[in-house]
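The complex appears here without one of its protein chains, the remainder shown in place.
Note that the chains take the letters A and B in the order they are written out, and that residue 1 is the start of every chain.
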Amino acid sequence: MPQYILNRLGQSAVVLVLVSLIGFIVLNLAPGGPMSQFALNPGMSQAELDRIAEQMGLKRPLMVQYFEWFTRLFIGDWGHSFRDGRPVLSVIAGHLPATLLLMGTATVLSVIVGTWVGVLGAVRRYSVFDTLATVGAMVALSIPTFWFGLVAIFLFSLHLGWLPAGNMYTIGDRSLGDYATHLILPVAVLALVNVAIWSRYMRSATLDVIDQDFVRTARAKGLPYRRVLTHHVIRNALLPMITLAGLQIPTILGGALVTETVFTWPGMGRLFLDSLGYSDYPVIMGILMFSAILVLLGNLLADLLVGVADPRVRLG
Amino acid sequence: MNADEKISVAHLSVAFRRGAGYVPVVQGINFNIRAGETLALVGESGSGKSVTSLAVMKLLAQAPKTRIEGSAVVADSSGRAIDLVAMSEQQMRHVRGNRVAMIFQEPLTSLNPVHRVGDQIAEAIRFHDHLSKAQARARALALLEQVGIPEPAQRMQSFPHELSGGMRQRVMIAIALAMEPDVLIADEPTTALDVTVQAQILDLLRNLQKKNGMAILFITHNFGVVAEIADRVMVMYAGRIVEQGSVAQVLSAPRMPYTQGLLAAVPRFEHAGLGQGDLGTIPGFVPDPAAPPAGCAFHPRCAFSIAGRCDSQAPALEEVEHGHQLRCLRWQELTASVECAQGGA
Partner (left out) sequence: MSTVATYPSFSGRLAWFSNPTLARFMRHKLAVLGVVMITLLVLACVFGPYLLHYTDLSIDIRNRFSPPLTGNHYLGTDALGRDTAARLLNAGRISLTVGFFAMLISTLIGTLIGVVAGYYRGWIGAALMRFVDAFLSFPSVFLVLVLAAFIKPSPTMITLIIAVTSWMEISRIVEAEIRSLRERDFTLAARMVGASHRWIMFRELVPNAIGPIIVAATLTIANAILLEAYISFLGYGIQPPLPSWGNMLNAAQQYLGNAPWLAIIPGLAITLAVTSFNFIGDGLRDALDGRSDLK
């Protein structure tokens, strides 16, 4: 077990360094690079800009600059927002809970519904349900999330008036029920794609398990059908899904950003777009790096969880 | 069903749906096994022997994908005769692992990799006897001891991949024996094991059978194993029984050319290094059940087949001596020539 964890940690460390390298390259692509704040200011002369560049250490070799950027990334000094001067990490932290609420609710919903649809489709392969689920998932994967959000708003908010069109709460209300009604549409929109993905993979994972010898053994023992399905088929089919859940984090995070923009949900995605609008590069870079590190940690966590859930990996 | 017969199978036929029609895979199998008796079912892969066992357990895909006809009668827990073929899936669940149990060829893949072996045994008990978890685990521990697993208390906590092949098969046997079944179906249980381990597992099965008097249907393609464990043998080809009798009758004096071919394919210790020529092998393959040859199903591969007879006339199962039956049009001529040859030698 320690060997497995060490290998995986080492791998993640390498990926983290590469992630920071990509981040550094992207940062230098910004108009004016790390000096963008000043470069965009028309009142500054070239001489002044040069002096600031000198002060900021931008005349040093790129290697040195990269190491400094990496160190600051590592110690949590991610710079300050151009907009209000607050530290980038605390700006992100302020918007994180809303995103986590949206993502978490949608993910839990997707996993439950997707598992159910996938298993049922596999058990009744080529049935009407399976065919509908397969075609439905493919169409769901093809609908642009933001457009689906717009249609949902048009239908349920503007046309029927059942649900709020955006935001996380009504000003002056903020009760639990108020949060809940605001959650319904964005969660449904975000979950649609994720249910489609999860059910597809769950179906094929279930098909991989369902014909295996140990399932036949379980039936030969005289176990009830439900028990065979839950303890033997689904339990094993979920193993590859843990890794997959890790790999799906960027998709879910990207989907959350898309959903937040349509529903003016005050999370990280909304912050990201606002920052793009204000050319607030430290925050933009901060969110980019933050989400990459989040994905990295998520993948690592998923792989470690596989180790817990699968005794063959745990001891192997 | 006779009082000491633990299972009685009559006219069992199985067909798989392919396209619009059904393809017969097993046709009109009859057999019964008494308490404490072992019947070996022998044949090449594709002959229908595994399908026969899975049909008895009703572990094949359900209708309309498969069609099972005939009957397979065993006694339920209160001693009443029940026909498995006629039972619903719901009723069948109380029979499986309880009155009729089964062990399989690959002990590694047959055990669930993510559950501890102790739990896998206890699970079989809990759902038949409605015991508490602790009681079921105590029984599981006793079973592990009974099947000869050293340090059973520790092994309860092991996962299948931590055990050797022989130990895994012992666990499978423990699961099968959990409810003291009347009938044990063993589908090539030693094929995947080393020869020494194979002998140990056969010993174990024999000893357990002596103790609890279960009837064993032992499926194998290995005549060495047959000689070791069985009382009677049934040879299957293309979904039909082609020869059956006591082990002595079939192994020492096989009458059906197919059985002779199978036996000739067995490497024998007493022939080793004596330059007796090649091991006998049967040319060709088991026929496709969707397009069986006309006449005797074995005739295209048979060295003794005669055009105009074997390829047009289907042989019936005939009794050649007490308890020894076979399916061959030419058995009388062939017996005569064998005796002739032996007499001349």
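FYI, contacts are C-beta pairs under 8 Å (C-beta built on N, C-alpha and C of every residue); 3 or more make two chains touch, one makes a residue touch a chain.
Keep in mind the model is a prediction, meaning the values are calculated, not measured.
Here is the thing to keep in mind: the chain we left out touches A in the whole complex. Of the listed positions A:Trp69, A:Trp198, A:Phe214 or A:Phe272, the one in contact with the omitted chain in the full complex is A:Phe272. For the chain missing from the display, the contacting residue among A:Leu223, A:Ala237, A:Ala292 or A:Val306 is A:Ala292, taking the whole complex into account.
Screening A:Ile112, A:Met138, A:Ala180 or A:Val308 for touch with the missing chain picks out A:Met138. Remark: the omitted chain is touched by one listed residue; of A:Leu73, A:Val88, A:Leu102 or A:Ile153 this is A:Ile153.
The set of chain A residues touching the chain not shown comprises 11, 14-15, 18-19, 21-22, 26, 29-31, 135, 138-139, 141-148, 150-151, 153-154, 158, 207, 247, 250-251, 253-254, 257-258, 261, 272-273, 276, 279, 284-285, 287-288, 291-293, 295-296, 299.
What we mean here is this: only the chains that are shown with their structure count from here on.
A straight line joining the Cα centres of chain A and chain B is 53 Å long.
Across the interface of their complex, chain A is touched by residues 57, 59, 89, 93-98, 101-102, 104, 106, 109-115, 123-124, 127-128, 159, 161-162, 172, 175, 178 of chain B.
Chain A meets chain B in the complex at residues 212-214, 216-225, 227, 231-232, 235-236, 239, 309-312, 315.
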